[in-house]
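Let me begin by handing over the structure; questions about it come next.
A protein chain is absent from this complex, but the other protein chains hold their places.
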Amino acid sequence: VNKYSKLHRVGVVGFRGYSGAELLRLLGHHPGVETYLLEHRSETEMRRGPLGVRPLKTVPATAAAAIEEGLAVVFLATPAEVSMELAPLYLKAGVKVVDLSGAYRLKDVDTFARWYSEDHTSPHLLEEAVYGLPEFNRDAIRQARLVANPGCYPTAANLAIRPLIEADVIDRSRGIVCDAKSGVTGAGRKPTLKTSFSEVAGNFSAYSILKHRHVPEVLQTSGLGEREFTFVAQLLPINRGILETIHIRVQRIKQAVELLAIYEERYENEPFVRLYAPGAVPDLFSVNRTNFCDIGFVFDVESQRVVIVAAIDNLVKGAAGQAVQNMNLLLDLPETEGLL
Amino acid sequence: VNKYSKLHRVGVVGFRGYSGAELLRLLGHHPGVETYLLEHRSETEMRRGPLGVRPLKTVPATAAAAIEEGLAVVFLATPAEVSMELAPLYLKAGVKVVDLSGAYRLKDVDTFARWYSEDHTSPHLLEEAVYGLPEFNRDAIRQARLVANPGCYPTAANLAIRPLIEADVIDRSRGIVCDAKSGVTGAGRKPTLKTSFSEVAGNFSAYSILKHRHVPEVLQTSGLGEREFTFVAQLLPINRGILETIHIRVQRIKQAVELLAIYEERYENEPFVRLYAPGAVPDLFSVNRTNFCDIGFVFDVESQRVVIVAAIDNLVKGAAGQAVQNMNLLLDLPETEGLL
Amino acid sequence: VNKYSKLHRVGVVGFRGYSGAELLRLLGHHPGVETYLLEHRSETEMRRGPLGVRPLKTVPATAAAAIEEGLAVVFLATPAEVSMELAPLYLKAGVKVVDLSGAYRLKDVDTFARWYSEDHTSPHLLEEAVYGLPEFNRDAIRQARLVANPGCYPTAANLAIRPLIEADVIDRSRGIVCDAKSGVTGAGRKPTLKTSFSEVAGNFSAYSILKHRHVPEVLQTSGLGEREFTFVAQLLPINRGILETIHIRVQRIKQAVELLAIYEERYENEPFVRLYAPGAVPDLFSVNRTNFCDIGFVFDVESQRVVIVAAIDNLVKGAAGQAVQNMNLLLDLPETEGLL
Partner (left out) sequence: VNKYSKLHRVGVVGFRGYSGAELLRLLGHHPGVETYLLEHRSETEMRRGPLGVRPLKTVPATAAAAIEEGLAVVFLATPAEVSMELAPLYLKAGVKVVDLSGAYRLKDVDTFARWYSEDHTSPHLLEEAVYGLPEFNRDAIRQARLVANPGCYPTAANLAIRPLIEADVIDRSRGIVCDAKSGVTGAGRKPTLKTSFSEVAGNFSAYSILKHRHVPEVLQTSGLGEREFTFVAQLLPINRGILETIHIRVQRIKQAVELLAIYEERYENEPFVRLYAPGAVPDLFSVNRTNFCDIGFVFDVESQRVVIVAAIDNLVKGAAGQAVQNMNLLLDLPETEGLL
């Protein structure tokens, strides 16, 4: 009783990582695709599972294998170094690519070098790559060959502040502070001291203060200047979820509903952005294991202060879910397929 | 081999709560005092312990019992309602009081009524009460009868920002944002849905946005105006610790070491404030189960932005430890006794 | 494109609890049903959600409302007291009932009184009620009016040990030890000191040792005597999952594969029981948010000792998932519908 007569074949490189595993989970529920594991490196071990579970087909992460199997889209759930190496090969083979790393998000090669502390090895693709935030880039994504899936932090930040920037109600001279908190899966599956249980459980810590590589991504997409946007990343002792507390000052707003109206107009037809009544805000459970970005705020009319709270699941709307959303656009499938 | 020939007798009301239990733990290591349990209400059950542990002496939480036992200091680890009722009784009986609730922190009775949503039942004590932040109020505490032990959030906030306010380097027109995060023991031991395990574990949530009752306490002690100070409280899925990420703009600062010098000069002789090299910040493990407030910051000279990170253990420097520090001052004992 | 032309209407009493909320989640993905909220008591508050989410239809938890709406099945995710009161009313109205409480699991009214410390208020239904463990009772469930959904601990214990009991390979004179561990949602949503965050996080504790009310349920269904089956329940500082470590001695087993063969034969066609290769065992992540019961074991031939590890998600196979599995049988739907 599958509603699709023909399945699109798609592949995942980096399927052992957390974003990759989440992609497999989501694609496993998607009625329109058949998923391949693309074996690149075995840097981390697989979990040992039960008997009798039929494994997915595994082929090498090469252009030749992709052509032979007729893959329509390949997801790169890999470090930027690997994505810079593989994306050109797949594109040359006529396979569309959704890259979950930071390799193709920044347009400027020098900005990339500054924030990623390495040279870009396939800079010719930077111009072509389309930033995969469907709420702001839907048409371009549909036409793309290479989609740069947004970073987790910038996804929430952009969805929370761009409507207000576009409506020109923010007093930008006061600056925008984004105090962000993320679960540990955002740091990937490779074991490190910083993500080991006994260092994280019962603890809370700030990192990459003013220096996080997601900053230029927000600046590029929002049009904000570096001095206008303060970003602090912090590590929550939980597995999943990003919550951003964003502090702004607005101008000429008389009531909270005016702000709500700006959001409502912008996101009226967006399936994955949900708004809250003024004064109510989401927590991480609101979005756990969903592709939603939930946005709420508190407004103080006297001081024109607004505290916005935006929440996503970093592995879903912040990574694999948004990647599937982009894939749906690339393959001309319903945008929400497999995601509700 | 006890260095004190005579022990001061002190009592704890509310010893079944988390702050009260922490007081018992700290006082149990203090060589200069003998501790009494003052039984007021049995709202929560005790943990069942091992055989053969000699219990502390328990007497009723009355002025008569305090006089009879010769108590020098009573700690009120109780809700504000109970503290407003008990503090006058103990003071009348000649017993000094360290109150851990918010009952006597605010000088203005209307401000109290606004933020605590109730009328003050012993307003005559508000003027006399001394705000127990030793780093800024040491001499007055020594002379006090009634010490209002500071709130957990204001302790970290004041210690982090007051040196910069006093040095007049903050651009106050830009506002000060204090994005605060606390462990669950800060909410007390009474079972509620908001603090039940399955609602908190794996979650993260903001609460009392712009409306937290600790706001007026910071305003009163720092001299900041309500529009200048933005405060958000957030609940971390951990037991202990407060970390505050404070976002400010400064003026005319050329190097990070200038800011460090301001802090160093102010806290030179303070035993419980520790500073970090510019660029380094504490996490919650830095201060776990200690009476320290650790302060670090990151400075961006171009934009004059400073991100300050201050950390305390909410049950120690944020409650019971600071209360013992205040008791040491009241009893003319070394200020660090029992706290290192 | 829904494959079912007609939807069955089903209702949930107790939808604010954790099992009830999990039922709503599962039924929301089930293509064959339309779900009603049956309002009985509002003992716990709802989470405040985003705007624009269409609420489910809510009617009173009465027989009249069930008849008027044409409900086919009602789930009682309620305490035993409430289930004893509501089940007779719904049955009289011709509505089938899946009860998630312990009210109708035990056949003997005195055994119920002993372990539940209360008298049964609808004992006439005990004989009719069918124990809803599909792997051992499928045909009876299909014909039932009232299904007693099994307890979470007994579900894992029965699935793990009954094949070996039936194959008569256990040395019962040595006893069976079931050392069980459960996440906190198993204790329900009502706030208590025992399930409050600060009492559970970082802790681990045993409770109801030898006295847990799930013991008679295992005895009744497995045929074991009270002296043969030792059960200890323990509280894990996690939200979801039950892992049972079961210690037995077998007789006349020469190789681990003999034991595996017993399990494989028994569960050959079972969609929700998964087995592991000898020496491998599941952990809680193996079954998280699934309706699977995963079973693995380690065998020592010299001593004939077997350590069995069985894992389920207490809210799915241990409660709501199994309830949906039973509903599927009652409504003659595919047994796995909505559960894979």
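To keep things simple, chains are lettered A, B and C as they appear, and every chain counts its residues starting from 1.
Following the convention adopted for this analysis, contacts are C-beta pairs under 8 Å (C-beta built on N, C-alpha and C of every residue); 3 or more make two chains touch, one makes a residue touch a chain.
None of these values were measured; they are calculated from a predicted model.
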| item | value |
| --- | --- |
| Partners of the unshown chain among those that are drawn | A, B, C |
| Among B:64, B:261, B:277 or B:301, residue touching the chain not depicted | B:277 |
| Candidate in contact with the missing chain, chosen from C:236, C:273 or C:323 | C:236 |
| Residue, one of B:48, B:92 or B:124, that touches the chain absent here | B:48 |
| Of C:224, C:284, C:319 or C:339, the one touching the omitted chain in the full complex | C:284 |
| Residues in subunit B touching the chain absent from view | 1, 3, 47-53, 201-202, 274-277, 280, 282, 285-286, 289, 292, 294 |
| Hidden partner chain, residues of subunit C it touches | 174-175, 177, 179, 181, 199, 201-206, 209-210, 226-227, 230, 232, 234, 236-241, 243, 245, 247, 249, 281, 283-285, 288, 298, 300, 302-303, 305, 307, 309 |
| Hidden partner interface residues of subunit A, rising order | 18, 44-45, 184-185, 189, 191-193, 195-202, 237-239 |
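As a convention for this text, only the chains that are shown with their structure count from here on.
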| item | value |
| --- | --- |
| Chain centre separation in whole Å, for subunit B relative to subunit A (CA means) | 40 |
| Overlap residues in subunit A, where contacts from two or more other chains coincide | 201-202, 285 |
